[in-house]
Structure formats: C-alpha cells, structure tokens
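Only one protein chain is missing; all other protein chains are in place.
Per-chain residue numbering starts at 1, and chain names A and B are given in the order in which the chains are listed.
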Amino acid sequence: MSKNQHDRAHHAKKASGVGDPQCFRGEAGQAKFKNGDMVRIRDLPDIFYTRCQVYTRGAVGRITKVVYESPAAEDEAWDNTDHPEWFYSVVFRQHELWPDYPASYKNDTLETEFSERWLEQA
Amino acid sequence: MSDTHKAAPMVDEVSDFEILEMAVRELAIEKGLFSAEDHRRWIEYVHTLGPLPAARLAAKAWLDPDFKKLAVADGVKASLAVGIDWINGPPTKFGTPSDYCSFRVLEDTPKVKHVVVCTLCSCYPRTILGQSPEWYRTPNYRRRLVRWPRQVLAEFGLQLAADVEIRVVDSNQKTRYMVLPLRPIGTEGWSEQQLTEIVTRDCLIGVAMPQPGVTSNAKRPVHPAVHPIHTGH
Partner (left out) sequence: MPSPSRSALMRHFDLVGQLQPAYHQPQHAPYPDAIDHAKYRALLRSSHDVGGEPDVPIEWEEKEEEQWEANTFATCECLAWRGVWSAEERRRRQNVDVGETQYLALPYYGRWLLSAARIIVDKQYVTLTELVNKIDEVKGRYEQKSAR
C-alpha cells in the first residue's frame, strides 16, 4: 500500500492573517436559520465522534446569534474541510433540558453552539 | 483528591510521561514536523498569557459604555484595545490552533449571571485569559455545572437570588468566552487600574463576582508538581 501525502501547508496558507473560523467566510452558502428562530436539536446517529452534546438532543431552544461558518467538528476531526456549515448559538431553558431542574429557579438558561446539521425547525 | 501524604520521589526519578514526552518531541524535530525553535517560541508565547488583559477589558467596559457595546458585539475587535490580537498575536498568525478567533464577551446584568464551562473537553480563551485552572478541566466540573449550576456555584461561594437568570455557557465549538461581571458598588470614582485589580480569573470564568479589596482568586489547595516548570527562560 502507498503512503498518503499530507499537505501540511494548506491551513496556514488559507488562514494566515485572516484567522479561523474567519478563513471559511462565504463557503457555507445561505444560512438556513436566523436569530430568534425556535429550533429542535436532532438526534443524529452518534458514531465515532460528535460535539453535539447528548444532553441537548430533542430539546427545543431559541437561536440567539448566528456566529460563523466552519466545517462541522464531526468533519474537521478527520480533516474534511470542503463543506463548511453555518454555526448558531442556541439558548435553552434549564427546565426544558432537565426534568428535575428546581422549579423555583424558573429563569435559568443554558447556551451552546450547534452546526446547522444538528438543527431543525421547532 | 490530592494525595499529599505520599513520600516525595527522588529528584532523579523520571516518569513514563516525561520519557514519552521527550521521545515524541525529539522525533517530531528529527522528522522536520516542527523545529526546536518553534517549540521554544510556543513555550515563550504561553508564558506571556494570563488573565490581566481580560481583566482590563472588563474595567474598560465598566468605564466606557461605548466600549462595552463593542465588547459585546465584537470581542475580537475589543481585545485589540487591551493589546490582544487573536489572529496575529500568536506565532501562527492565524490564531492559536486550539483557541481560534471567535471570542465573545458575556455581559452580566442584575438579572443575568453567566458562567462558562466546556463539557466536552476544557476549551478556554487562553489568548486573553492564560491557561485554564485544573478544576475547570475536571470531568466533575464539566458533568455538574450544566445541570446543577446553583449547587456548583454555591461550592465556589456564590449564591444568587432565585429569580436571577443563571446562564451556563457551554463552549463546545470554536467560540471562546469571558464573563463581563457586574461592577460592584463601592467602586465609584475608581481608576481603570483599580478596577482591573478586582477582576480575577475566577470572575472572568463566572464562578466569582468582583468585590472591592479582593484582588486574587479564592484560596484552594494546590497540588504540587513533581518537576515544575523552569522559570529561567
């Protein structure tokens, strides 16, 4: 079997002076969602690697910020950077996430980021 | 749980980790993956990092409402005002590989208190805050803060009214966060320097709130290193 050739200069060339994730600007096309949208977190198959926390799956939250374009972590983790996605910051009510969250702390929230593949309209 | 009653090892004893570390670094340099100079430069770069710039950013935001607006809207741009260039500051000139260039300042209000965790690993805004504390990296903190934030904050000495919104921010992707805490009463007329001094690393993570006269993190046990860092660079 032959040896793989790795292009070690690729990311530095792309991102030098520009930054990461700035270097992926314009590559994700049209954002599917916008600020204020209510979204549900999809429970995609969880095999080998994910950065979409299991504790968020199936929960409904509100998009609070459209943050940047980048390859999804699940792809970037294997250096597959050809298809960046839009990333969103989503806020959940804690009592939506945890059935045993104390009712007296009714305003508590949690915020975390998702790449677009993990979201569907709620 | 730190094991402080173990006998101190002999000075010459070298651990398996130390042996492997040398082996990997030497091989990487021999194979041209990075240079010895690269490695030295990175060590020196890390030595320049610490919580002071983030503390100054907080103080500036307290003193200037327009700067506060900028800090909340564009953390990377606001960082330039405290001498931190997320993109060109690190030796890479594209941000640090692990901390990226997406920085958000989370503004506390009387109604909203932020606290930061990375449940998946220990992502932390090193570029403006320095290295993360040990407790922040523990599976324990990462398991519990997202689900029992009030209990965990109480262990750090913080208790907030039931109707305050505690917002746990889980930095699971490329964005890195600092908390812009509430400016405490009793600091009227203070200079930027005086205000900077009371914004500790723990305040910037969100597990403490700034107080006049408190200029360091709460005292905790410190697990000693067997072979600590040489400071004579």
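Here is the rule we use: a residue touches a chain if its C-beta (ideal position, glycine included) is under 8 Å from a C-beta of that chain, and two chains touch if they have at least 3 such contacts.
None of these values were measured; they are calculated from a predicted model.
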| item | value |
| --- | --- |
| Sole residue of B:Lys69, B:Lys111 or B:His223 that reaches the chain not shown, by the stated touch rule | B:His223 |
| Subunit A residues that touch the omitted chain in the full complex | 3-4, 6-12, 46-50, 53-55, 73, 76-79, 97-98 |
| Interface residues of subunit B (partner: the chain not displayed) | 1-2, 5, 12-15, 17-28, 31, 33-34, 38-39, 42-43, 46, 91-92, 96-98, 100, 117, 119-122, 131, 133-135, 137-144, 146-147, 151, 155-156, 170, 220-230 |
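Basically, only the chains that are shown with their structure count from here on.
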| item | value |
| --- | --- |
| Complex interface listing, subunit A residues touching subunit B | 11-12, 15-23, 51-53, 55, 67-68, 70, 73, 87, 89, 91, 94, 97-98, 101-102, 104-115 |
| Residues of subunit B defined as touching subunit A within the complex | 76, 86-88, 92-95, 100-102, 111, 119-120, 146-147, 149-150, 162-175 |
